[in-house]
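With one protein chain removed, the remaining protein chains of the complex are shown where they sit.
On to chain A.
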Amino acid sequence: MRYNEKELQALSRQPAEMAAELGMRGPKKGSVAKRRLVKLVVNFLFYFRPDEAEPLGALLLERCIVAQEEPGGFSISFVEDLSRKYHFECCSQEQCQEWMEALRRARNEIRKMTGKDPLEQFGISEEARFQLNSLPTTHGRTACIGSQLDVLD
């Protein structure tokens, strides 16, 4: 499947929801746990070798299942193949709990479950959303959505 890898790499450099060095073991039988810098950004989990700037890989977290394994350890697997588990070892059960909650929150699907856009239900009109011209630039990007959508409305 083709995808815009450069943008995925750029995403891995964005501020993370959670980041920590954890033990990580891949789903293949016989794989060994290795220390990885694990970084949660929006609905992706990136993992790096601890001293490297480019991620080794990324896991899209949609439709994932997060489960407690041994104390202080959790796994991520996916709905279509529950036997393939990515294992993570934390330094404490508390850290493990924090990660599991963060990973579950990370899925976009949770927003869908409620059937509600979290902003719309509070009467925030569409126009207000698209008035982003006044926003400061973030990471050098300007929010030009607003100016274009005025034309449509």
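In the analysis below, contacts are C-beta pairs under 8 Å (C-beta built on N, C-alpha and C of every residue); 3 or more make two chains touch, one makes a residue touch a chain; residues count from 1.
Criterion: contacts and distances are computed from a predicted model.
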| item | value |
| --- | --- |
| Omitted chain (choose from "Putative RNA 3'-terminal phosphate cyclase-like protein", "Protein misato homolog 1", "Sesquipedalian" or "Aldehyde dehydrogenase") - UniProt protein name | "Sesquipedalian" |
| Sole residue of A:E21, A:E54 or A:E70 that reaches the chain not shown, by the stated touch rule | A:E54 |
| Missing-partner contacts on chain A, residue numbers | 1-11, 14-20, 42-43, 54-60, 62-64, 78-81, 98, 101-102, 104-105, 108-115, 117-130, 132, 134-135, 138-145, 148-149, 151-152 |
